[in-house]
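One structure is given below, represented as structure tokens, and several questions about it will come after.
A protein chain is absent from this complex, but the other protein chains hold their places.
== chain A ==
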Amino acid sequence: MLATGLTLYLLSKEIYVINHETISGAVVLSLAVYGIKKYGPAVAAFADRLMEEELARFESLKGAYIAGCEKGIEDEKKQQWRVEGRHYLFDAKRNNIAMILEANYRERLLTASREVKKKLDYQVALQQLKRSMERDHMINWVEQSVWQSVTAQQEKESIAKCILDLKALSKTAQASL
């Protein structure tokens, strides 16, 4: 309302003169309106996108920091849990060492017993050897004394007796056949 009245007043009283600048102003105005209508939203969206990217950069930085802190918390909790479970490790190690000591002890026990057995076996073998040597020696001595005691006379008599026995036996053998 005011614009129409004001414009008509200015024009009729030639306070605002229509000259070449009016035409050029009209052209510039129409070009400006056309440009803004056509490219306005695109430029606005572009500017908004620039701002969004900037904000997103900062937000991502903040998010990264927060994530890092949270991860640190998680890691700390895990570390605390690990500390609680340390006694398992120590028990296992203790058992391990005990087992090794036991095995070692048994091994040494076995070695010692083997050594003792070897010594005892030696003594037994020694005794047996002595006994067998004594036996052999006695047999030899007995044989030798028997051979020596059998004189020539007795030898002849025993041979004749054997021949008589053999003849008698042969007779009985023939008779049984």
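Quick notes on this structure:
Throughout what follows, a residue touches a chain if its C-beta (ideal position, glycine included) is under 8 Å from a C-beta of that chain, and two chains touch if they have at least 3 such contacts; residues count from 1.
Keep in mind that, in the parts below, contacts and distances are computed from a predicted model.
According to its UniProt record, the chain left out of view corresponds to "ATP synthase subunit a" among "Serine/threonine-protein phosphatase 2A 55 kDa regulatory subunit B", "Vacuolar protein sorting-associated protein 51 homolog", "ATP synthase subunit a" or "Proteasome subunit beta". Note that of A:Thr4, A:Asn19 or A:Thr151, the residue touching the chain absent from this view is A:Asn19.
Listed here are the chain A residues that touch the chain not shown: 17-25, 27-28, 30-31, 43-44, 46-48, 50-51, 54-55, 58.
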